[in-house]
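Only a part of the assembly is drawn; its chains keep their places, and the rest are absent.
All chains are identified by letter, namely A and B, in their written order; residue positions are counted from 1 within each chain.
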Amino acid sequence: MRRLAVLTSGGDAPGMNAAIRAVVEEGLHHEIEVMGVQHGFKGLVEGEYIKLGVADVTHAIRRGGTILYSARYPEFKEEAVQKQAIKKMEENGIEGLIVIGGDGSFAGALSLTKLGFPAVGIPGTIDNDIPGTEYTIGFDSAMTAATIAIDNITDTAASHNRTFVVEVMGRNAGDIAIWAGVGTGADAIIIPEEEFFMGDIVRRVRASRQHGKDYSIIVLAEGVMGVEDFIKEYKKEAPEQSVRGVNLSHIQRGGNPTGRDRVFATLMGAKAVDLILHGQSGIYVGIIGEELAVFDIVETLEKVKHKVRDDLYELNRSLTDRY
Amino acid sequence: MRRLAVLTSGGDAPGMNAAIRAVVEEGLHHEIEVMGVQHGFKGLVEGEYIKLGVADVTHAIRRGGTILYSARYPEFKEEAVQKQAIKKMEENGIEGLIVIGGDGSFAGALSLTKLGFPAVGIPGTIDNDIPGTEYTIGFDSAMTAATIAIDNITDTAASHNRTFVVEVMGRNAGDIAIWAGVGTGADAIIIPEEEFFMGDIVRRVRASRQHGKDYSIIVLAEGVMGVEDFIKEYKKEAPEQSVRGVNLSHIQRGGNPTGRDRVFATLMGAKAVDLILHGQSGIYVGIIGEELAVFDIVETLEKVKHKVRDDLYELNRSLTDRY
């Protein structure tokens, strides 16, 4: 193999650039040229290819977002479009593709594999909701950003003895909510995977105040409901409390990646190159128990479901169940 | 004088604790005892007084919020309530009061002065909107937090070549918007003090894209309109753009104070003690041209209007007026 390509797809996640850099450096180590594809699958079809050398990626390791840009491109579901992409790559001497993104992006990689073109995935999404792998690029940064934002809100909450409801990202997965909630000692964590009872939450908040806590934080995953709707229902049960809502929104997505996100992104980026050089395809790289793991895209996306950390969720419930 | 009191009132602002600490340390230097009043004017009336020593405030210098708590208390407008506060202070041997807060809080301090009780103000609000002083405690921290938040949003904006409208605090004053906007190179800054034309903003954004900028940021002060309403109007003029909105909300309020906020809060806290020891009252401490200044509360609140930095606003307009 002489030339590889790498693209990013779906929502940007801090650490994607560290993965791109690792692909370039590991490629160089094996004397493989690496082309960056701009704007995801759209650029793949339209030939937005740029040569990537050390100088292009060396500072990117610590930058958020993706230097290769991302773009929506539903057209890539059509086989004709997929074939166009393969033709374009072949014209450019590209013999393998690394796709950094979420499970939707892996479906795109898989379609190429089915047409005979080698493609390997790397999980990149702040939501941590990809089946199989326990870790996705950007989750640690997003969780950290959410934690610090809640820290800052805590200053205001305590100053006014208020209850704050903080909406964090995670459409189908409560991972950010659970980690940021446990890490900030939230009085309640509400996630799409678990039922909740408003009366129970109000009881926990009141108990914490009786034990001398001078503020309250409730962490709400966006997949459950919007923060304004939540507060309306909450106020019905606890009219005596001063309650405010904050939606962390895009603030938790950007910013420089944490060391951990960069390290695992680097590990997975280099591994993806090695796998594709060894003729592998239709797979993605991930992390299980802090170690590298490889997953079959078809098998995993069809049969495995992402699981949140039940132990952490239960931990928070027991810690805030005070007598 | 043997004993002073200090309270915080209105919205919390990073650096208020540094001012409290300076009051305590400067008091100690003059062998004056300092009492902290909890929950603002409400606690003043109800006698929520705690003795403050070095150990109580030493770590607070770097904490956001206010360790003395704040509270709404419209009842303090009544003279009977003000007299109750004075009686309570006199019972506790307190001979002077330092009030850290916004102009509403200064009105409370003034009412005590009018009844013969010495009171001095220190400006504390993230909005920077107090007449007279060029600087208020918390503004530098809030401006910094807004700047960093916009930096993080920029990663996502650039990754997807999007336009983001970021709503920052400032009901009547565009200070946060102007500083955060200039500091992030925003394509447009919209503040309550200045008219804006949607067509002009769209023109600036488009020109910046034509010159190769891969994202756009518009900073909107909350006093103008909400971010969702703004986007609706913006999209009418620029339907081709992918636009998202973020309201920074309480995220820009909390967090550890910047060094600058701590230094000026310390300077003003110590000065307030010195002034009250010299028999002054009905005044507040502030900063003009980076130097300490003293303002008469009546004169200033009645006759002076807060002014934003026109030069910075115009600077941004000329920098984004590209040919």
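Here, a contact is a pair of C-beta atoms (placed from the backbone, for glycine too) under 8 Å apart; a residue touches a chain by one contact, two chains touch by 3 or more.
Model, not experiment: these values are computed from the prediction.
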Full complex, copies of the single sequence (shown: 2): 4
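Following the convention adopted for this analysis, only the chains that are shown with their structure count from here on.
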Distance from chain B to chain A - Cα centre to Cα centre, in angstrom: 35
Chain B contact footprint on chain A (complex, rising order): 8, 11-12, 14, 63-66, 69-71, 145, 148-149, 151-156, 158-161, 164, 214, 244, 246-251, 253-255
